[in-house]
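One protein chain is absent from this view; the other protein chains keep their places.
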Amino acid sequence: MTANLPDRAHGQRLLREMLRIRRFEDACVELYSAAKIRGFLHLYIGEEAVAVGVSQALQADDAVVSTYRDHGHALTRGISAAAIMAEMFGKVEGCSRGRGGSMHLFDVERHFYGGNAIVAAGLPVAVGLALADHLQHRPLVTTCFFGEGAVAEGEFHESMNLAALWRLPVLFCCENNLYAMGTALARSEAETNLAVKAASYEMPAWSVDGMDVLAVESAARGAVEAIRAGGGPHFLELRTYRFRAHSMYDPERYRDKSEVETWKLRDPITTFTETLQGAGLLEANGLEAMEHEIAAELSAAIEAAEAGTLEPVDQLTRFVHSDPTQPSEFVS
Amino acid sequence: MTANLPDRAHGQRLLREMLRIRRFEDACVELYSAAKIRGFLHLYIGEEAVAVGVSQALQADDAVVSTYRDHGHALTRGISAAAIMAEMFGKVEGCSRGRGGSMHLFDVERHFYGGNAIVAAGLPVAVGLALADHLQHRPLVTTCFFGEGAVAEGEFHESMNLAALWRLPVLFCCENNLYAMGTALARSEAETNLAVKAASYEMPAWSVDGMDVLAVESAARGAVEAIRAGGGPHFLELRTYRFRAHSMYDPERYRDKSEVETWKLRDPITTFTETLQGAGLLEANGLEAMEHEIAAELSAAIEAAEAGTLEPVDQLTRFVHSDPTQPSEFVS
Amino acid sequence: MRSAESSTAELSTAESSKAEGRTITYREAMREAMHDALTRDERVFLMGEDVGRYGGCFAVSMGLLEEFGPERIRDTPLSESAFVGAGIGAALGGMRPIVEIMTVNFSLLALDQIMNNAATLQHMSGGQCHVPLVIRMTTGAGRQLAAQHSHSLEGWYAHIPGIKVLTPATVTDARWMLWTALEDPDPVLIFEHGALYNEKGLLPDGIESVDIDKAAVRRVGGDVSIVTYGGSLGKAMQAAEELASEGVDAEVIDLRTLRPLDTATILASVTKTHRMVIVDEGWRSGSISAEISARVVEEAFYDLAAPVARVCTAEVPIPYARHMEEAALPQVPGIVAAARAVMAAPD
Partner (left out) sequence: MRSAESSTAELSTAESSKAEGRTITYREAMREAMHDALTRDERVFLMGEDVGRYGGCFAVSMGLLEEFGPERIRDTPLSESAFVGAGIGAALGGMRPIVEIMTVNFSLLALDQIMNNAATLQHMSGGQCHVPLVIRMTTGAGRQLAAQHSHSLEGWYAHIPGIKVLTPATVTDARWMLWTALEDPDPVLIFEHGALYNEKGLLPDGIESVDIDKAAVRRVGGDVSIVTYGGSLGKAMQAAEELASEGVDAEVIDLRTLRPLDTATILASVTKTHRMVIVDEGWRSGSISAEISARVVEEAFYDLAAPVARVCTAEVPIPYARHMEEAALPQVPGIVAAARAVMAAPD
């Protein structure tokens, strides 16, 4: 069951954000086929409720650390579709100047500390960001997204313990989509109840229906409030599912089509559209209007990316060390 | 309370083994001061009941993996005092030919796979030894000793999970002596109940009074039986205390003398001597007789170590790769 | 049954032109090698992330689970340190594990096990422990995978005493090095360049083993020695062809094994050509190219007609954008230019 219904504006905003991610990802599929986007591409389709729900609980100056599956997080944190698209086109206008690509979206002004493509490697960094807030007495919360596959990594264990031991303001958001590439959770964890695992660090931990944006929002709000009030780190297991392959190269031999189809019945966008419409919070053509706006935004983004600039090759060795001739680059 | 009393012979054997470790370590202190032993030296004084108790449950062909604090484990697994002493003297007669020193005692014939001096790094190796037994259908149990400090390491987490997931025959023996160098458990772990931690891997886990050799023996026997019967890995937290400094360089600023004195009241050797004598299982002069025998053994060991051979320097690059001219070295 | 005498220039180059055989991909060659090893020796098993149900991140182990079952084709959790360490333990316990680390980029998480245990156990046990472990991993850049997924660290690993480092560059080596590695009583790391998996090559009939301690002369030439390995071999060969059209006859050496380095083959070539260009996808500073240069200077200083030249990866984390990535990596024109430069030096 979902939490209490939102008001109309908020409900529509949630739906819109999820739909925007979905359509963004749909566009990526096409652009990958057209070889406009290259490298590894990991889609968020099916998991939209997680990023959208969690981000409702965050302030603009709260930090976020993400993974290679970062488009959804980046979009909900306010990085423009155009900047992300340009990034994947390898253009200077990209949010990482084309240096990072799909897996490494960054926007430090928005406190978005990147897609990290080493599984679990973002967790220690998130702990450190929270430590900086703690030491500087800033009442901020750092959110760290990671997949359930990361739970097996040593860095998960070390980071959970450190955050709990030092009571740092971190929200650990485990996106449990049941698979790490082709490895089902039960083949990866002796204890598959991830909230129980998290609780063994003396950390409050809840399992949440990650296909229900309202449930996610409400859990995240609860956790973030508690953290901001000095309650130390919290852990959310967000039970979700990816509808597409792990990345663009995945033959999906490890799961049945029927399993995917069953999960699609719980598509967070479809079900939430129904919820809103059922409650009279969205007009019959409300979705269509959103689709139009989003399509316009995305085609503008793609056009801009296409028209973007390739960085001159003689700039190759920039950004290895901070440039002393550009001191403004580094706000000390 | 201790478990049921042992028979006379067994009881005396336990006491003798503990005393032998104690006197061995006492000798090491002197030899270190005399600069006969060099490098890092970590003593087992106070913790003798753990090694002696656990080893009662093991067969000769069960594998053991230890840490830098490995004298006690090595002695109870049958490596001679002479071979260990010679090792610390840097002589060829040492159990690792003088290449390893105090922290790296090895005896592969006795399935003793070493003192490992990287905290927690022995755990994955123990899991692998157990995996080899599992794959080769050998009904053996691999025991892995490590300190409570190791629990914070990522390798602990990964190894516990892997062993539990694959139900491998590993006995994890966590020697909780309350400190990792100068760091008290509570400054290292958010959850200080280590058995609870272990249980979060779906692994049977018990806390045991590590100052009581009978309690340790009985817990170890229970665990090893269960493992050998196919029950998968088990975890024992052995609550103990080191009476001496972490190593020879430790000013011990992190704990009160009074704390040490309180723990010394529970000295596993004194208390067990009293238990045996109280039950009429040890003569009044029984301990003295043991002391004599042990002193003789140790002085012979020291003499032999002193008289041992220094490896010729031209052998320096041996044992980096297996020597093809000595194929017997590697039983394939 | 014949063994590829890859150390002899004449033989190995002749081989590829004359020999009968099958054309297969590098991926298929690796898969055959694993299939073969699993069939030949029941102590061999494969473990790593997604080697089973997924079929391997790069489809190298596709089908092996179905044939050999889950006890021998073991999907692991994401726990690089533990499963590499478990491979070490299993090797100590009498098995012959093949541990796959999905890519070299994740191997950093297992470096403690590799350097402090695998490479060291034999020595610190005074010769008692042997770790007949093979670790395979994909390496290299060139596929726009950006900074965290594009490392070429095989030369860096070659710094570690106690391990061997193999870099199969050809279908033949991909097919046969694994078995030789498994027969080795000591730990062997095999680095497979990701750009090679789809490459096709002739797998000659009749070869049923290769050595893993000799470099191979892939092209005989008298003017300049181009020394390379792994994913850069193709570029070096192309550069040699281009140079040939300019009248420069380059010899191309495929190191095959980075540790131990086959210095003899390198020296034999440079004492003939007096000029050397090293092509290495590693970052320049502290790359294996530096070691080769230093050894050549130590051993053949007076034979050198020109400074040893290096064509390496620029000292930047690899950028995503295609044109930037290309600029960062060794490319054919750079190799040709370097060869021309050393040719221009006075004799």
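Structural remarks
Per-chain numbering from 1; labels A, B and C assigned in written order.
By our rule, contacts are C-beta pairs under 8 Å (C-beta built on N, C-alpha and C of every residue); 3 or more make two chains touch, one makes a residue touch a chain.
Predicted model only: the values in this text are computed from it and were never measured.
Across the whole complex, the hidden chain's contacts among the shown chains comprise A, B, C. Touch with the chain that is not drawn comes from one residue among A:159, A:218, A:240 or A:275, which is A:159.
Checked against the full complex, the candidates A:6, A:53, A:72 or A:98 give a single residue touching the omitted chain, namely A:98. Screening C:36, C:183, C:211 or C:315 against the full complex identifies C:315 as the residue touching the chain left out.
Checked against the full complex, the candidates B:18, B:31, B:64 or B:117 give a single residue touching the omitted chain, namely B:117. The missing chain lies against chain B, touching residues 38-40, 87, 90-91, 96, 98-101, 103-104, 116-120, 149-150, 152-155, 180-183, 187-189, 250-251, 253-254, 310-311, 313, 316-317, 319-320.
With the whole complex as reference, residues 81, 105-106, 108-109, 111-112, 115-116, 119-120, 123-124, 146-148, 151, 155-156, 158-162, 259, 261, 282-283, 285-291, 293-294, 297-299, 301, 304, 306-310, 315-317, 319-320 of chain C touch the missing chain. In the full complex, chain A makes contact with the omitted chain through residues 63, 65, 94-100, 104, 106-109, 113-114, 116, 118, 121, 123-133, 135-136, 142, 154-155, 158-159, 161-162, 165-166, 318-323, 329-330, 332.
The rule we apply is simple: only the chains that are shown with their structure count from here on.
Distances between chain centres, each the mean of the C-alpha atoms, put B farthest from chain C.
Relative to the whole-protein C-alpha centroid, the nearest chain centroid is that of C. Spacing of chain A relative to chain B, judged by their CA centroids, is 46 angstrom. Here the spacing of chain B and chain C, counted between their Cα centres, is 41 Å. Each chain gets one centre point, the mean of its Cα atoms, and the points for chain A and chain C are 37 Å apart. Taken residue by residue, chain C touches two or more other chains at 77, 79, 81-82, whereas all remaining positions touch fewer. Across the assembly, chain B contributes 154-155, 158, 161, 165 as residues in contact with two or more other chains.
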